[in-house]
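In this view, the complex is presented without one of its protein chains, the others remaining in place.
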Amino acid sequence: MSLRALELVCPAGTPASLRAAVDAGADAIYLGFRDETNARNFPGLNFSRDELAEGIAYAGSRGAKVLVAINTYPRAGNPGPWTKAVDDAAALGAWAVILADIGLLDYARQHHPDLRRHLSVQASAANAQAIRFYCDEFGVKRVVLPRVLTVDEIARINDAVEVETEVFAFGGMCVMAEGRCLLSSYATGESPNMNGVCSPAEHVHYEERNGQLVSRLGGFTINKFRDGEPAGYPTLCKGRFRACKRDSYLFEEPVSLDVSNILPSLMDAGVTALKIEGRQRGKAYVAQVVSAFRRAVDAAARGERPDTADLSSITEGGRQSTGAYEKAWR
Amino acid sequence: MSQSGRTAPALSPVLLLGFALRPAPKPALQAAASLAMAALLRSHRGVFERLEGLANLDFLIDPVDLPFRFHLSAALPSPRLHVLGEDQKPEPPVAAMIRGPLPALIDLLEGRIDGDALFFSRALAVEGDMAAVVALRNAVDGADISLAEDLLQPLGPIGAPARALLRAGGALYRRAERDLETLRAALIAPVQRRCDAQEAQLHDLDETVASMPARRRERRP
Partner (left out) sequence: MSNTPKLTLGPLLFNWPVEQVTEFYGRIAKLAPVDTVCLGEVVCPKREPLLGGTLAEAAGTLADAGKEIVWSSYGLIADEKELAATRDLIESFDGLVEANDITALPLLQGRPHAIGPLVNVYNEGTLQWLVRRGAMRICLAPELPREAISRLAESAGGAELEVQVFGRMPLALSARCYHARAHGLHKDGCQYVCDKDPDGMPVDTLDGEHFLAVNGIQTLSHSIVDLSAEIDELLEMGITRFRLSPHKVDMVAIAHVWRDLLDGKRDLPRARRIIEAVAAFAPPSNGYFHGRPGAAVV
């Protein structure tokens, strides 16, 4: 039995990662410009206009598409960088733009009606009604679903709305409704929605204290590690906090999302594409994850059970979770 | 502000090599370092362009298993790599310091350690401005840097044995990434043997490096 394979949408923070992802079998690459117009505005990362043009050529010559994420919220008083990003993505021949802001969606629909519009997860459209709204109003062709939905809920959305859906498959996991989380800006003043950075590196400090490694973000202690315990990046919602007189990973353990063992159910649920998180990760990581998922997705399309043992070694601390896709997570 | 405590160097071939290198004349190492930087600038200018916009582009790179450290000044138009003695202070002050065993540092250079993994593992100690460190990591990862091609190639004839060794040992090396003894020996032995010859080359090269950025700049958008 041969089913339609899930489309593999892969991250690229640099041209080298783009080539690595394409070579490893990505169907599509998503990336951002080197500024605050995208939600991975990290130092030293992302693409210039020339690099995007080269990337589109490289991907195109190997049958892969390029999507440009312009998924932060344009700043009041200065929407220029965002509208310019949409204009340039269109001019350079990107296959689609990934947008979150209503005003920017409206701009793209009016000025570039033929440019394919995807709804970013940052818009956190979590139900059929909200998704239909974005399709009706802005001609959105694909929706990246928030990581807060169960597989059953995804299936019901696909039954209800004529739109392609893309779900997160692997990598870091937001536990909060995306695009609606101010935790990082509360601690650091830099907002994921406005500045494109969550828990930014310039606000990260590590210090040794009584034999423990203490990680701090914007002056708040986010975690403490014993000697030898692997230390994670201090993303706020993956920190350890004290509540009810107990120290714990209150919001989420530092686990990686991995849906490779539920690929068949995602296909049954009518999902079009899988998204791999990690534009900030290295090209070696990208190559490894993409090739593993290429094999898994192809196996699932042949009706076989995907073998995904090789993915476990590259997850954060070796621990994986199917996250909200299973209701027990809640 | 350190990401991990002072990493005690493991007893490794690198460490032994470090002792052997102790008496090596610094000018020779500096020669190799400058050659490497010139090559990097020539073939991977994008690395430095990615770093533009950061206030301080000076880094201290400290291989714990070698008796010297590197001061990287990554600012265009003339990025430089200075070899420092163990007690020598970098001037001007650096934005950040990365300390770890040479194999881990080479993994970082060649893109086998990514930005997140840098923090998961405690093999590397990072101090100072985390944004600068992340930027350097991202910039280096954005280029396909290969020790063999980019840094040994420009050593010319003296790099040949190292390249040959690397080619021969490539498959083995990939299987045992952590065991970099072959690579390290290949990398450093010829440098040590032929240091005098390099010193002469270096002088010419420094001049080339100094004149290069001005010409290349025009190509930037």
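Quick notes on this structure:
Every chain is named by a letter (A and B) in the order it is written, and numbering of its residues begins at 1.
Keep in mind that, in the parts below, a contact is a pair of C-beta atoms (placed from the backbone, for glycine too) under 8 Å apart; a residue touches a chain by one contact, two chains touch by 3 or more.
Since we're looking at a predicted model, the values are computed, not measured.
Within the entire complex, contacts from the absent chain reach the displayed chains A.
Touching the chain that is not shown, out of A:9, A:69, A:85 or A:176: A:176 (per the contact rule at the top). Although one chain is not drawn, the whole complex shows that of A:66, A:149, A:167 or A:231 it is A:149 that touches it. Looking at chain A, the residues touching the absent chain are 73-77, 79, 100-104, 106-107, 123, 125-130, 132-134, 136, 148-149, 153, 156, 175-177, 179-183, 185-189, 191, 193-194, 218, 220-224, 237, 240-244, 246-248, 250-252, 324, 327-330.
Just so we're on the same page, only the chains that are shown with their structure count from here on.
Averaged Cα coordinates give chain A a centre that lies 32 Å from the centre of chain B. Residues of chain A touching chain B in their complex: 13-17, 19, 34, 42-45, 48-50, 172, 200-202, 204-208, 213, 227-228, 230-233, 278, 280-285, 316-317. Those residues of chain B that touch chain A in the shared complex are 1-5, 46, 50-51, 53-54, 111-117, 119-122, 126, 129-139, 141-144, 221.
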